[in-house]
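Shown here: the complex without one of its protein chains, the others still in place.
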Amino acid sequence: MSPYEEIILDHWKNPRNKGRLAAPDLVGMEVNPLCGDAVRLELKVAQGKVTDVRFDGQGCAISQAAASLLTELIQGKSLAEVQTLEEKELLSALGGVIQTRLNCALLPLRALRKALQKLS
Amino acid sequence: MSPYEEIILDHWKNPRNKGRLAAPDLVGMEVNPLCGDAVRLELKVAQGKVTDVRFDGQGCAISQAAASLLTELIQGKSLAEVQTLEEKELLSALGGVIQTRLNCALLPLRALRKALQKLS
Amino acid sequence: MMDLAQIRGDFPVLKRLENGKPLIYLDSASTSQKPHSVILAESRFYQEQNANVRRGIYLLAYEATELYEAARRRVATFIGARSEEVVFTRGTTEALNLAAWAVGETRVSPGDRILVTEMEHHANLIPWQELARRKRAELLAIPISEEGHLDLAAFRKMLTSRTKVVAVTHVSNVLGTVNPISDIVEEAHGVGAVVVVDAAQSAPHMSLRVTELGCDALAFSGHKMLGPTGIGVLWAKSELLEAWPPFLTGGEMIREVWLDRATWADPPAKFEAGTPPIAQAIGLAAAVEYLERIGMDVVQTHGRELTTLALAGLQSRPHVEIYGPKKAEERGALVAFNLRGLHPHDVATLLDQEGICIRAGHHCAQPLHRRLGLAASCRASFHIYNTREEVEAFLEALDRVWEALR
Partner (left out) sequence: MMDLAQIRGDFPVLKRLENGKPLIYLDSASTSQKPHSVILAESRFYQEQNANVRRGIYLLAYEATELYEAARRRVATFIGARSEEVVFTRGTTEALNLAAWAVGETRVSPGDRILVTEMEHHANLIPWQELARRKRAELLAIPISEEGHLDLAAFRKMLTSRTKVVAVTHVSNVLGTVNPISDIVEEAHGVGAVVVVDAAQSAPHMSLRVTELGCDALAFSGHKMLGPTGIGVLWAKSELLEAWPPFLTGGEMIREVWLDRATWADPPAKFEAGTPPIAQAIGLAAAVEYLERIGMDVVQTHGRELTTLALAGLQSRPHVEIYGPKKAEERGALVAFNLRGLHPHDVATLLDQEGICIRAGHHCAQPLHRRLGLAASCRASFHIYNTREEVEAFLEALDRVWEALR
């Protein structure tokens, strides 16, 4: 009966890059006050590239799977690429997200943008 | 075209007992804040009877005609009779009053009741 | 240009009789009538999409939230604003209470000056009186001329560095005067005062562009612009909404809550505590859509045409006294007047016998009536569904009233 794509269930049950970095260069944190979902992203940056990334958080399957998947999407990418990452890329990487839950899926992206703010 | 009974027009154009008394025994005043209509009733009382009465005021034809007519209704009556005077007596003496304007017609009666309050 | 017969067909109440006569409704400044599309928008919401907003994550609630937020966007576009700056309230009165309270909390100290005008509706007067009392500030009223225009020279003299706010109506609901908001704003901003505009009588009748007006906050009611009762709008600049503390507190306006304290959501949610008037916001959006389909310029022209006719007719009758500017171009779509020696209530009752509804009283502007030396006045006001024939019928009936009661 699940409307959740396999990829969401997979990332939710087996989160990638979950945890903290020793000395992150960039950190972004977002909370959805309506449900308590929280995502924290930590990035290590060297020579304009994301060399390491971790997420931490709690909440629903969608927000946590999206955070896990997002770490994979940006790992090793140039900051320029990461900065231009669009909502729809994340959503399609998740195999599509039900409209009533877009907010959950986009929470990690908002955390990423907060982390990147410190660059500009 | 007038929905006003002749008696209302008559009392409005030729008010009875309008003015003030030199030394009234009872005084009652009522104002309708929505339209500014005001009626003041003054009574002279001797041996349990209304021996003299005056009204003063300003406002619409109905409130002023009702005040004028009310002075005639209570002139010479015993206080007991005046105290039990009912709304419908005044209204029927006026030949009936349109429902949207009952408040105007009853304003003088409220002034009378205020005046009588000082008795009890 | 505008198909009046078709428009009239859109308003079910116009089929009703009043005292056995066809209804001639000339009290739209008090509340307007509603077209089918507005009535339907509300009932369709209840029949097909009813759910609470912002809270649920099921589809029904998602749709309800989308409709509610789309209504906000439509209203924002209607006044040339951004939707984050549009707060839904019950009406103009609540909106002005909110603004007066928040301006007070953020800008007014003892000894500061608050300006209103002699022509304000109680809704844009008493909240400022209460603020002046609470903050021990000084409340002054900009005077009006004999013809009912604001005395701008006097206004300029009232502006000091301690003048913190100017609260002014866009269109007077008695005089009809259209006030020069952008001029007032320019002067007020010169001393750092904010300008709060009561647009209850302008929003229903003209195209509003908050950026062109230049004011800092603006309030209006749905029910006067073909929309439902129970809904209104406070627009304010983002900087103000950010700075203002919330007025009502409770659910939906919070970020985090502990037993002893709470933090607030971003505007506009910060100012919408509790379940909002959801169906009414959707109904208001339908009213805006209806008005926009006709075109606000057409709406204004039509109102002006009827007002010109009414003004001319009233002026030609020597026993009629008119209040406010004599030219229709300087007015909203309404005329207040008196028949010499007759009480407005009697005039209104006699007109009502002929099916004609006008307002009689102080129109929630007692200080203005006192200024004009009146206890009350009659007022005829128009909207898009009124016709020239109705105005003529009103003028003729007025002659019969005069004959009957003079």
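Lettered A, B and C in written order, each chain numbered from 1.
Rule of thumb we're sticking to: a residue touches a chain if its C-beta (ideal position, glycine included) is under 8 Å from a C-beta of that chain, and two chains touch if they have at least 3 such contacts.
Keep in mind it's a predicted model, so treat the numbers as computed, not measured.
Participant: Out of C:L4, C:A262, C:I294 or C:A404, which residue would touch the omitted chain in the full complex?
Facilitator: Touching the chain that is not displayed is residue C:A262.
Participant: From the list C:I79, C:V185 or C:A279, which touches the chain that is not on show?
Facilitator: Of these options, the touching residue for the absent chain is C:A279.
Participant: In the whole complex, not just what's shown, which of A:L26, A:C60, A:L94 or A:A115 touches the removed chain?
Facilitator: A:C60
Participant: Using the definition of touch stated at the top, determine which of C:A81, C:A203, C:I254 or C:A269 touches the missing chain.
Facilitator: Hidden-chain contact among the options goes to C:I254.
Participant: Could I get the residues of chain B that touch the absent chain, sorted low to high?
Facilitator: Considering the whole complex, chain B reaches the absent chain at 33-34, 99-101.
Participant: Touching residues of chain C against the unshown chain: what are they?
Facilitator: 12-13, 16, 18-19, 23, 25, 27, 30-31, 33-34, 38-40, 42-43, 46-52, 55-61, 90-94, 96-97, 116, 118, 121-127, 129-130, 139, 141, 221, 223, 228-231, 248-252, 254, 256-262, 273-280, 345, 348-349, 351-352, 356-361, 364, 366-367, 370
Participant: In the complete complex, which positions of chain A touch the hidden chain?
Facilitator: Against the left-out chain, chain A lists 1-4, 9, 34-37, 58-62, 98, 100-101, 104.
The rule is short, and it goes like this: only the chains that are shown with their structure count from here on.
Participant: Return the distance between the CA-based centres of chain A and chain C, expressed in whole Å.
Facilitator: Each chain reduced to its C-alpha mean, chain A and chain C end up 47 Å apart.
Participant: Approximately how many whole Å separate the CA-defined centres of chain A and chain B?
Facilitator: Taking the average C-alpha coordinate of chain A and of chain B, the gap between them is 80 Å.
Participant: With centres defined as the mean C-alpha position, give me the chain B-chain C separation in Å.
Facilitator: The computed centroid separation for chain B versus chain C comes out at 39 Å.
Participant: Mark out which residues of chain C touch at least two other chains, giving numbers and ranges.
Facilitator: In chain C, no residue touches two or more other chains.
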